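For this depiction, one protein chain was excluded, whereas all remaining protein chains were kept in their positions.
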Amino acid sequence: MIVSMVGNPAALMRVRTSAVSGLSATLLRGFRRWLPPLAILLSLISLWEISMLIWKPAAYLLPRPHDVFSTWIDNISVLSQYGLHTVRTAIVGAAIGGSIAFASGAAVAPIPWVAQPCLAYTAMLQATPTIVLTPLAAVWYGGPGTAARTTIVAVAVFPMMFMSTVRGLSMTPPELERLMRGYAASRTKMFLKIRLPAALPSILSGLKVVVTTAMIVAIVAELFGGPTDSLGAYMRQEAAFFRSRDVWAGALTAVIFGLILYLAAALLERLLLHWDPSVRAASTANN
Amino acid sequence: MSVGEPRARDGRSATITLSHVGKTFLARSGATIALQDLSLEVRDRDFLSVVGPSGCGKSTLLALIGDLGGNYDGEIKVNGRSPRQARLDREYGIVFQEAALLDWRRVGENVALPLEVMNVGQGTRRDRQELVDRMLELVGLSGFKKHYPWQLSGGMKQRVAIARALVFEPHLLLMDEPFGALDEITRERMDLELLRIFEQTRTTILFITHSIAEAVFLSTRVAVMSGRPGRIVDMIDIDLPFPRLAETRQLPEYFEFVTRVRRSLTGA
Partner (left out) sequence: MTFALGQAKRLPSGGATTATRRALVFVAIPLLFLSIWELYKYVNGVSDYKLPHVWRIFTYFTTRLSNGELTAVFLARSAWTTALEALLGLAVAIVLGISLALLIAYVPKVGRGVLPLVVGSQAVPILALAPPLLVWLGTDWKSKAIISGYVAFFPIVIFAVRGFTSTKPEFVLLMRSYAASPWSSFWKIRLPAAVPHLFTGLRAAASLSVVGAIVAELPVGAGSGIGVVIHDAAQFYIFNPRALWGATIAAFALGATFFGGVVLCERLTLARLGGKH
């Protein structure tokens, strides 16, 4: 077919997977892929630094990059500790919200006339600012502590996971269903062997979003008050004292932890779905 | 073979000449030689089909002619010009295996697309509509001008694609397995439609197919292509009379030609 022969001129960002993959080849590919964004990032930071030198705004407003970096290094153990605390909130919340979403999604998916209204409501839930529930959660738990934050993360994460699960479970190829029915397979076997694996791409792709959302929601929830040994609360506190360098150092920590979580989820996806061609293509493209 | 009375032409003819054309694809896994030392001539008012096994490079051949591929070795001349120049001069229309209609436009608007892009139609919308109407009548879809692509069957979509390819009146039509995605009954009907269009418009047609029967039925000449690396191994004049009808498929000469082509193909 002419299109496949000619190749896709619209493939603006496709990096071809190599059939041969040695360690050096992989490293080289990784290096080549990450060089442009790193280069741009470094130039932006340099621009920031230079602008600061030229215009000299007050330090409490916008800190200089190298100040932020040195502050970060100085406080790295404390920040990492806080970061882990936040990550814990995020992961626990995501786990709770995610498992409830998964369970209800799996329960509801086989019954279309229940699933569709549920999907409509979850879409509405996702459209609304669930973070604003944090003060209410604080009231409920008697204080804006970890429990309240975790609950908010769980609620924020629920819609995405629910929709990914339901969508994934409805993607079972009908031929496979018929095959299993021919084997007179039990419903459990059918679920475990066919529906669930077929649903994994959708679920794991949703997981990547869930993980980043969880981190951000956790940090924002911490802004509402509560124990200060977490990143969001720390940043709020430092902001109140106009210690902008510490605020940005906290943000830097948050970014790093967020990226680690995302990479973990992406790695999980890659491991579980190594057979899926779209995942292989996506893993080499910028997605 | 006779193609009937030509309609008035402006003296232009459509020809394609390929001399010792080669094409190599470079990939990380190595180089693939798609075409090698391929020579072919398409004469004015030919209906030339290229048949060959899958992957032999037929589509690559068409892409190079249309300047839709990359570089190549050898020489290609379309109407005496380089493929690039021919493309810039809008010398040909093209039909793919997939109709590639714009879902968000009606049938009439789809057919008008090249006119809009090429600023044809003497600039007035009414002239453009006339051309569109004429084309729709040619392919037998006059009543469907306001329809949307999703309302059409596969065969109808391809007819729209053909109308779109001819609306700016090129003398050359490139077709890449246009009926490959259709069922056999529809395909046979489309073959008859295409022959009618061919006779009415006197367009030169270069037709890629992997169906021997279709190639013989439609063409004035059949070029047989070898497997990779692709080259033309045989050129057979199909001396069947025009107009070609469903009955033509019953003629003993038809079967002979099919056998000849098949022998060339499997021998290659």
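Of note:
Every chain is named by a letter (A and B) in the order it is written, and numbering of its residues begins at 1.
Following the convention adopted for this analysis, a contact is a pair of C-beta atoms (placed from the backbone, for glycine too) under 8 Å apart; a residue touches a chain by one contact, two chains touch by 3 or more.
Note that the coordinates shown come from a computational prediction; the quantities given were computed from them, not determined experimentally.
Across B:L35, B:L48 or B:I94, the residue that sits in touch with the chain not pictured is B:I94. Contact with the undisplayed chain is limited, among B:R43, B:R105 or B:R134, to B:R105. Of A:V139, A:L179, A:L192 or A:L267, it is A:V139 that touches the chain left out of the display. Within the set A:M52, A:A239 or A:L268, the residue that contacts the chain not displayed is A:A239.
By the touch rule set out above, subunit A reaches the unshown chain at residues 2-3, 6, 8-13, 33-34, 36-37, 39-41, 57, 60-62, 112-121, 123-124, 126-129, 131-133, 135-136, 138-140, 163, 166-167, 170-171, 212, 215-216, 219-220, 222-224, 231-232, 235-236, 239-240, 242, 244, 247-248, 250-251, 254-255, 258-259, 262, 286. Listed for subunit B, the residues touching the missing chain in the whole complex are 66-68, 87-90, 92-94, 96, 98, 100, 102-106, 113-114, 116-118, 148, 150.
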